[in-house]
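Note that this complex is displayed minus one protein chain, with the remaining chains in position.
Here the chain labels run A and B in written order, and each chain numbers its own residues starting at 1.
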Amino acid sequence: MIGMQKVAIIGVGMTDFGELWDKSLRDLTVQAGLEAIRDSGLPGEEIDALYAGCMSSGIFVQQEHISSILADYCGLTPKASTRVEGACASGGLALRQAIMAVASGMYDFVVAGGVEKMTDILTEQTTMALACAADREWEAFQGVTFPGLYAMMARRHMHDFGTTEEQLSQVAVKNHKNGAKNPHAQYRRPVTIEQVKGSSLIADPIRLLHCSPISDGAAAVVVASEEKAREAESDPIWVLGTGQASDTIALHDRREITTMDATVAAGREALDMAGLTIGDIDLVEVHDCFTIAEIAAIEDLGFFPKGEGGKATEDGLTELEGQIPVNPSGGLKSKGHPVGATGIAQAVEVVLQLRGKAGKRQVRDASIGMTHNVGGSGGTCVTHILGR
Amino acid sequence: MGVPRFWREIPYRYQLIGTRCSTCDSSFFPPRAICPKCRGAGNVEETKLSGKGEVVTYTVVRVAPEGFERETPYIVAIVRLEEGPRITSQIVDCDIDEIEIGTKVRAVFRKVGEESPSGAIYYSYKFVPA
Partner (left out) sequence: MPRYRIRSRDIATMWGQDPVAVEKGLGIIEKAVPGIDEDTITISVEAARDALKRARISPEEIGAIYVGSESHPYAVKPSGSVVAAAIGAVGRMTSADYEFACKAGTAGIQTSMGLVGSGLIKYGLAIGADTAQGAPGDPLEYAAAAGGAAFLVAADDKGNVARIDHTVSMTTDTPDFWRREGQSYPRHGGRFTGEPAYFKHVVETSKMLMEETGTSPSDFDHAVFHMPNRKFPERASKTLGFTRDQVKQGLVVQYIGNTYSGCSPLGLCSVFDVATPGERILLTSYGSGAGSDSFHITVQDGIEERRELAPLTGDMISRKKYINYATYVKYREKLNFAE
């Protein structure tokens, strides 16, 4: 990084993802945060600052000012604490802020966390909260839902490139197969393609089993400067590159409905920063809020040419043993999607994979991993590249 | 939503009034004060759009958000207006299999929702097959 220091992740932690009735938003954050700090081997007083990603605590639990709550309940006061919001990219953005804060030389150790507590309200209210990530005045007001937006993306993708419902369903099958091997995942059972294709329609052509679930959960990582990382107990996982980009909030204003320009730009920025090409990536955690999102992501990041993401999935190229394992954690689909936590959880997975600690879902010879986190229908994208 | 928020957008929703940058001849809906292409060099004014367009993509919403439960299943589409901008809206007065990518549509004035049974009624554009 030009003008900036090298930065590493030295500790990771996450809660189970799922419907966690017994855990409050505070409970979840404390659990993940403590686990990450313990994993880093640091005493808590060494932490200099905290960045927390959380999309909609105001609607879900009627609580804003998360920055103060988390510093308070994690025992980190009086350190600087900041809440970061970018819809479903809140976690990834929090990580990037933490990286920049350490790389600037301002701090030695920063915790980047993400949390979302989504199940304290009714499903209809949750759907309304999630619609806040879309354009409320000109999309949600007219009656479109999040599944509806991605469904329109899917239909256009099918029209332009011949992507099939079969291929959309195969993404879910693969991710559930991986998630079944992830002890933290919300769903740990494989599903068959017949089950996916037979699940009820939410917004044509998207079916229930094409959608990531509503989840509670939290995740956290500890970011350290190069000097401090080398002194740490565990092997540091280096941040080789990071990228971030914005795009129009409304799907109808995008340059092309089937391409997330923010993904293209953020992916390229991270690769350029790392001095790598897409072929150097050994595994990637992408933002599969809906199965079409994974197909578009692997195209827009450059793993496959535009339009061929569906076929690549069908041909097994993105399986755990495939050419480029995509979502070895089970992805948002199977692992769960507590919105603010997702971006951090993706980094946790890549760190575990690079450390060789991913158990039954370990990708062989993993030395460089990538994360891809999206906000809304593509208005924000943030990517990270981590390496041993 | 609070009434001022709805009231503010009335001319734009009721009459499909957008804006046009005369510097680069791009039209926008909803109206934008800043032309994303020209920025400072742009000359942006209000313009009334014709309401004619064609379907770029669509879906059938079967699980509705709050307030739209009585209407399912309903069609939502992204329509490209003949002046250029794309818009998200319901398509009504047609069967689900009457719509495909490329279908020509025109804007009509319909009820989109209400704050509550005792609250303000929200009117806006929807589209029907032309």
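Quick notes on this structure:
The definition used in the following text is that contacts are C-beta pairs under 8 Å (C-beta built on N, C-alpha and C of every residue); 3 or more make two chains touch, one makes a residue touch a chain.
Bear in mind the structure is a predicted one, so any value in this text is a computation, not a measurement.
Put simply, the missing chain touches B once the whole complex is considered. Contact with the omitted chain, checked across B:M1, B:C24, B:A41 or B:V108, is made by B:V108.
Of the residues in subunit B, those that touch the hidden partner chain are 10-11, 14-15, 48, 69-71, 90, 92-93, 108-112, 117, 121, 123, 126.
Note that in this section only the chains that are shown with their structure count from here on.
Averaging C-alpha coordinates per chain places the centre of subunit A 31 Å away from that of subunit B. Interface residues of subunit B, counted against subunit A in their complex, comprise 9, 30, 56-66, 68, 71, 74, 76-78, 85-90, 101, 112-113, 122, 124, 126. Listed in rising order, the residues of subunit A touching subunit B in the complex are 124-125, 127-128, 131, 135, 137-145, 147-148, 151-153, 155-156, 159, 200-206, 250-253, 257.
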